[in-house]
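Partial complex: the chains shown occupy the same locations as in the complete assembly.
So that you can tell them apart, the chains are marked A, B and C in the order they are listed, and the count of residues begins at 1 in each.
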C-alpha cells in the first residue's frame, strides 16, 4: 500500500442533547471533511441530528451515522450487555433514523461509524464486528463502514464484500501491534499538537501506522479521526489539517 | 367515488416493549393485510420491530411505520408539547428507523400512519397535518401516508401531491359530519361485531361513511382500521374480514 | 437455628409500566404478607407504585422497596456496567422514592430487596453486596434488607449490624451448597406445586435449606419468595400459603 494524495478527516459531532451542549460542532465543521452524527442513543436527539446534517451540508461536509449503545447516561462509553443480535437491531435502527434525518435536512448519510464502547468492541471482538457489518449489510449493502485500521471490523467487513474506510487517530498512540494504547496507560493520548499533526502526515505519506517506537506498520489509511471535545483537541484537529495541506495532501471526503 | 373491489385492513402492531407484551400480534397478522409497526417512541423497540417486520413478511402482510410521540409511559396517547418543527423531526426519525428495520428483516416499509394522540392531531389540526406530510415528503416523497377519511391530513397530503390512503374505522361510530364520535360519548365504540362488520361492507360498497343516523357521506375509502387490543376487538376484526370476503370484496394491501 | 412458628411470604409486585401490565398483583396481594414494590428503574412508575402501596395497605400487606438496574427495556434482568459506587447511588435513589410514595399512599416502606440481576449479584459478588448494604445503611441504618439465604449480602449485612431477613425460594431447586440451581439447568424451577409447597413446609420447620438430593442445610429462614408471573406460579404461591397454614405456621409480615 502506498500513501494517498487525498485524505478524509472525520470527527464525532451532533452529540448534544436538548439543553445540554457538548463539543464544538461549529468549529469542527470548518475543519473536518466528514461528520459522524450521533443518532439519539448515546447522544444527540432528532433536533440536534437535523441541525447537524443541515450544517454539514451547508459547509460541504459529508455525514455519516454514528450509532452507539442506548446509554445517554453513560454517553455510550460503557459496554452494555447486549447480544450480537440485539446489536444488529440497534445499529440498523440508528442507521435508518440518521439516513432519514439526513434526507430531511437535504443531505445524504453516506457511511456508518460505530461510537464509543460499541466502536471499541468492533476492534477487538469479532462477533461484534460481524454484527455491525451484518446490520449495515442488511439495511444497505452499498453503505460504507468506517473501521479502525487493523481491527476485526476492517477484516470482516472486507471479507463480506463491504466498502470499508480504514481509520487512524490523530491524537492516540499506537502499540507495536498497531493497536491503540489503552487510555489508562501513560502516553495514550498525544497532547503535543505539532507532534501529532506531523505524525499524521508521516502515516498518510507512508500508508502506515507509526507505533510508539517509531516503527511503521503498512496498512490502508482512508480517514483520520480528530476530536473536538476541548480546546486542545480542536487545536490538534486544525493543525493536522494545516500540516496535511502544507504537505500537499488534499482534504476530501471519501464518499 | 364508487365502491372498491378490493380493500386493505390495517392494525397497530409491534407495540410490545422488552418483557412487556401488549396486543395480539400473531392473531392479528392472520387477519390484516397491513401492519402499522410502532417505532420505539410510544411503544415497540428494535427487537420487537425486527420481529414484527419479519413475521409480517412471513405472512405476506404489508408493513408501515407507525410513529408516535416519544412517550412510552403514556403509550403515545397524550398530546405532548412539541412544536410542528419538532414533530417533523420525530416523525422523520421514526420513519427512517422503521424503514431500516424492515429492510433488516427482509421486508419493506411501504407507508406511514401516525399513532395515537399524534394521529388524532393530524385529523383536526392542520399545522400538525402539514408537519407530518412535510416530514414524510422530505424523507421520501413517494412514500404513501394513511390518513383518516375527511381529515386535514388527507386534504393537505393530496394538495401536496402525496399518495394518501383514506382510512375508516371498523369499530367507531361516525358523527353526521363524518368525524369519529369522541370516545367519551356513549356509542363511540361499536361492540356488536356483526353490526360493525356489516357496516364496513356497506361503507366500502357505497364508497361512503355511514353516520350514526345512517346517512351515507361519499368519500374515498382505501383501508379499514381494526384493533387487536382485546378479545372483542379481534372478533370484530375477524368478522369484518369474513363479511368483506363473503361480499366479494377481496382483502389486499395497498402497496 | 430452629424452625419458625410464623413466616413471611414475599413477591415482586408493582412492575407494570403505564399501559403495560405485568404480573397478577391483585391476586398475589391476597396471598403474600410482604410486597416488594418496583421503583421505576427496571419496572414500575410513580402511578403504579402509589397504587401498589395503597392496595398493599388496604390488604394489610407489608411493603418494601425493590430497587433494580435502570433498564426498563431489559426489566432489570441484565447485569448493567455500573461501578459499586454507582450501585450505591441508584439503590439509595430508589429506596427514597419508594419510601416517599409509600408515605404518600398512607403506607410504610419497611424493608429493601434488590431485584433481578442486581439481586443475583448480591448473592455472589461481595462488592455489590457491600454496596447495597452501604446504600441502605446510609439512607437509614434501621431499614431491614431481604437477602438470599447463604448469600454474601446476608453475611455482610449482619456483619455491618444491619437487620437482615433471610430468604428462600418456593419454586427454585437448591444445589448441595445451598445455592440456587442456575435457571439454565434442568430442574432449576419446580413445576410441581404440591412438591414445592411441601418442601417449603419442611424447610421452614427444619430451619434448613433442602437441596436437590434431599440434604438439609441449617440456615436462618425469615421469608419465602413466591412469584406471580403466570398461572402456575400463582398456584404454587397459593398452595404454599395453604400448606404452611395447615402445618400450623402462621403467615406474618416481618416488620
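Going forward, a residue touches a chain if its C-beta (ideal position, glycine included) is under 8 Å from a C-beta of that chain, and two chains touch if they have at least 3 such contacts.
What you see is a predicted model; the values in this text were computed from it and never measured.
Enquirer: In this structure file, how many copies does the full complex comprise, given 3 in place?
Expert: Shown in place are 3; the entire complex has 4 copies.
Throughout what follows, only the chains that are shown with their structure count from here on.
Enquirer: Classify the inter-chain contact topology: is it line, ring, star, complete, or other?
Expert: complete
Enquirer: Pick same or different for copies chain B and chain C, depending on whether their interface residues overlap by over half.
Expert: Over half shared, hence same.
Enquirer: Centroid from C-alpha atoms only, then distance chain B to chain C, rounded to Å. What do you get?
Expert: It comes to 43 Å between the two C-alpha centres.
Enquirer: Could you work out how far the Cα centre of chain A sits from that of chain B, in whole Å?
Expert: 39
Enquirer: What are the residue numbers in chain A that touch two or more other chains?
Expert: Chain A, residues with two or more chain partners: not present.
Enquirer: In the complex, go through chain C and note every residue touching chain B.
Expert: Interface residues on the chain C side: 17-22, 45, 72-75, 77.
Enquirer: Can you tell me which positions in chain B touch chain A when the two form their complex?
Expert: Counting only chain B, the residues touching chain A are 40, 46-47, 49-50, 86, 88-90, 92-101, 103-104, 106, 135, 138-140.
Enquirer: In the complex, go through chain C and note every residue touching chain A.
Expert: Touching chain A from chain C are residues 70, 73-74, 78-81.
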